[in-house]
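Just dropping this structure here.
Missing here: one protein chain of the complex. Every other protein chain is in place.
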Amino acid sequence: MSFAMRMKLADEILRKESVKDLYINGEKNGFEFDVQLAYYRGHYLSTIDEIGVLLDGEQIPQEAVTFEINGKEMPLYKLPYAVTEFWSQVEPAKIRVLKKGGVEAGDHEIELKLMIRVPYMEIGPDHNFMPLDCGDKATVTFTE
Amino acid sequence: MSFAMRMKLADEILRKESVKDLYINGEKNGFEFDVQLAYYRGHYLSTIDEIGVLLDGEQIPQEAVTFEINGKEMPLYKLPYAVTEFWSQVEPAKIRVLKKGGVEAGDHEIELKLMIRVPYMEIGPDHNFMPLDCGDKATVTFTE
Amino acid sequence: MSNIKLGATLFCYGTEYARGQYDFEECVKQAAEAGAEGYEIVATQMIPSYPNVSEEFLGQVEDLRNKYGIGPVGYGANNDKGMMVDRNLTDDEMLADTIIDLKSANKLGCKVMRSQYMLSPEAFERLAPYAELFDVKVGIEIHNPETPCSPTMRKYLDVIKKTGSKHLGFVPDFGCFSVAPNKPQWIKALKAGVKEEHLQMAASMRYAGVDIEEARQKLMEAGADPAINEALQGMYGFVQFKPKEALPGLLEEFTEILPYCFEMHGKFHYLSEDCVEPSIPYEELLPFIKKSDFDGYLICEYEDELYCGGTEFTKRQLQMEKRILNS
Partner (left out) sequence: MSNIKLGATLFCYGTEYARGQYDFEECVKQAAEAGAEGYEIVATQMIPSYPNVSEEFLGQVEDLRNKYGIGPVGYGANNDKGMMVDRNLTDDEMLADTIIDLKSANKLGCKVMRSQYMLSPEAFERLAPYAELFDVKVGIEIHNPETPCSPTMRKYLDVIKKTGSKHLGFVPDFGCFSVAPNKPQWIKALKAGVKEEHLQMAASMRYAGVDIEEARQKLMEAGADPAINEALQGMYGFVQFKPKEALPGLLEEFTEILPYCFEMHGKFHYLSEDCVEPSIPYEELLPFIKKSDFDGYLICEYEDELYCGGTEFTKRQLQMEKRILNS
């Protein structure tokens, strides 16, 4: 599938001002950020076909990333199965990334890959639905 | 699998005193009741292998039954997929049954069929886990 | 004698809502100010605890009814057949989900629910007793490129007639009566550098029923900017259009399903200051409905393809509808 819909209703999907260091036992050991669902309606998390985080182009291991909505912090692997977890388009999800020692001071590019199936737009047989690219990237400055 | 574990820690799984008529637009059109998870710990709903309700031995259509925990009222078909919905053993679920005209006055037997896989007790290869029978039945009196 | 009430779907303010410019209250307020007598709520868009309605949200809905004088009259359901990771939902499952929607519609006090044709005719048929139980009328939306009596819609018509249920019917979306190109796509293409002559050429080919691939090739040969592709896709997709001469035939189809309509979507894509929708023939449609026995809400529905917000356009749409209906 080469074509994927995009619907960037809001300027920022990945919210720059939400990017923060993540602390464990008082020390920087990762980062977190908020992301809004880039569509005019909400979706069950089970419509997520692909999700992942890259820092400066490098893939973060899936087990080190969590996704939180509705007060539930979930491992990424569960999202495509989460048929009862509805993501409202006006409630940003919080993505948390574990990274030993945190992110070095300076500019870094954070990328979220996020592909969704639009579950009421069937475009072919055999479970074929309109793909929606909800990914985004942003360059942010981390401090000491 | 002929053997299934039972762990009726509490006397009543299906709580008799919780059985009530269900009203739609002011008229009796079903019934509801609470059920506790019959095990010493909670489980993800995705461990449910089988669930259904019978009234006086007659199966209620699956689409007419819902299961509510954590403020979410869900159709039965979703339960075996609900990998992020955790059912605490001390928070009863509410089962709601749609039935046109409600239940006639008099004694009736309500049965809940509920089979769960104990997900940390592997008893064989190929996704074979200890079956747990969490079902129950109760005879209750409905009034006019 | 018709009894047409005018409403708006809060979906009109979808852009403002997504950007955090409007919260739910502001959407209701704007719909009231635009002149809507009631609103449709797209459940997946604005119900915080979707698919269930919490007591908290219900309380807010009632507060806003007291404050602005309007409440929900239509429940916009989606039918997410593709929501599971590895397979389509079965009819049993689609039915079960739609019953949850019925509960929520009923809780909100909506007497009408819009469903989509992802709900199969077979599941729709099985829904009838439940729709009756909750006293919520469920209408399959007839959305462009479908027309009132296109083969797919005819299957639902058969079900409605077969069951004889007063709780099954249609919600025609006026986009299905488009007889001219979609204005926003035209504007977007021009902005993207496409020449007007090439857009005209594309529209002519569409009127003439030329195949999309052939049209694309001819446009490329004529030197059209590749940015024309999005507009072309639209002309053959969800905003396609027929020649004006097709209108009598469409109205004939409309006549056949009208007895089964209890809500309509007054779709619009653009309304200049003179309040004319360039692609949808409101001057013909509204008098036609006025003469009919239709009793229900005409819900105006702005599709914001320009991402410019629906506030001003929705006011114009309701003005336009009133003007035509009162003339």
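List of remarks:
Each chain gets a letter, A, B and C, in the order it is written, and its residues are counted from 1.
Definition applied: a contact is a pair of C-beta atoms (placed from the backbone, for glycine too) under 8 Å apart; a residue touches a chain by one contact, two chains touch by 3 or more.
The shown structure was predicted, so the numbers you read here are calculated from the model rather than taken from an experiment.
Partners of the chain left out, restricted to shown chains and counted across the full complex, are A, B. From the options A:64, A:90 or A:140, the residue with contact to the unseen chain in the full assembly is A:64. Within the complete assembly, residues 9-11, 36, 40-44, 46-47, 80-81, 83, 86, 88-90, 117-122, 127, 129 of chain B touch the chain that is not shown. Although one chain is hidden here, its contacts on chain A can still be listed: residues 24-25, 29, 62-64, 66, 71-77, 81, 98, 100.
Simple rule for what comes next: only the chains that are shown with their structure count from here on.
Comparing mean CA positions across the assembly, the chain most remote from chain C is B.
Chain A and chain B have centres, each the mean of its CA atoms, that are 35 Å apart.
Between the Cα centres of chain A and chain C there is a gap of 30 Å.
If each chain is reduced to the centroid of its CA atoms, chain B and chain C end up 39 Å from each other. Residues of chain A in contact with at least two other chains: 46, 81, 83. Contact with two or more other chains is made by residues 84 of chain C.
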